[in-house]
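Every protein chain but one is kept in place in this view of the complex.
And then subunit A:
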Amino acid sequence: MMKEVLSMDHVSFSYQSEEGVTEKAIDDISFAVQQGEWIAIVGHNGSGKSTLAKLMIGLLFPDEGEVNVFIQKLSEANLWAIRSRMGFVFQNPDNQFVGSTVQDDVAFALENNGVPFTDMVTRVHESLAQVNMSNFHDHEPHHLSGGQKQRVAIAGALALKPELLLMDEATSMLDPQGRDEVIRVVEELKTKTGLTVISITHDLEEALLADRIVVMNKGKLLTTGTPTQIFARGDELEAIGLDLPFAMKVSRLLRESGMELFGEHMTEEELVNGLWTSHFSK
């Protein structure tokens, strides 16, 4: 039985600019996230995806419409209770590291929520094991790589046993290796624990791994669908400033230069398979 975790119901939000002109950053957006899903929200800079993240965690409240988290309308009154059931990973690995060592940082949210000391120790170690950082519990943040810091941030979120993990551009400041480490950890968590994941990103390679993609453009919801459905509309994605995955670009260029290839190729493997079988289907 699918359970709804988060939903946006005709949500609009505008920032007040200095001249008093209001621009809609979010314009009438509705979608729902079910338990156990991995949703990627993609969009170019200025598409409103960061504002959307702020609405989900109650840093901003919508002008119109409702944000429902765990089937409750998000409001000042239930904000802290709802936040304690979700985990967050932000963009900058350094600026979200509060503790002076890895274990202190993982324990930070537990301390805030008044978890007793004996529970904390086991939960800190469990969550560090889940992100493969057990050997680093006494390390200081400046001795860690970006990818390791982000994994610590994930561990910090996991320690609270969240029902929803929200990642706001969590991999955009990492090198390719760090990015892979983080994505692998999230994938593993999802298959093992059935965690619901919302990842906000402009990286379509990362979005490929999601169950469903929500495409944003200029504050409006452009389309939602599975990666296959979304990437079938590659031109539209490029038109709104998104960078297509490498394999897709290669396959498009090959076709443009006259090679006969069938269908879209979203990953490198699919492309390779498409290439070596391209002559059989003649």
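A few comments on the model shown:
The rule we apply is simple: a contact is a pair of C-beta atoms (placed from the backbone, for glycine too) under 8 Å apart; a residue touches a chain by one contact, two chains touch by 3 or more; residues count from 1.
Simple rule for what comes next: contacts and distances are computed from a predicted model.
In the listed set "Aspartyl/glutamyl-tRNA(Asn/Gln) amidotransferase subunit C", "Phosphate transport system permease protein", "Sulfate adenylyltransferase subunit 2" or "Energy-coupling factor transporter transmembrane protein EcfT", the entry agreeing with the UniProt name of the missing subunit chain is "Energy-coupling factor transporter transmembrane protein EcfT". When the full complex is taken into account, the listed residue touching the unshown chain is A:156, out of A:62, A:156 or A:178.
The residue touching the chain not shown here, chosen from A:4, A:94 or A:269, is A:94. For subunit A, the list of residues touching the undisplayed chain reads 57, 59, 80, 83-84, 88, 90, 92, 94-101, 103-104, 107-117, 120-121, 124, 140-142, 156.
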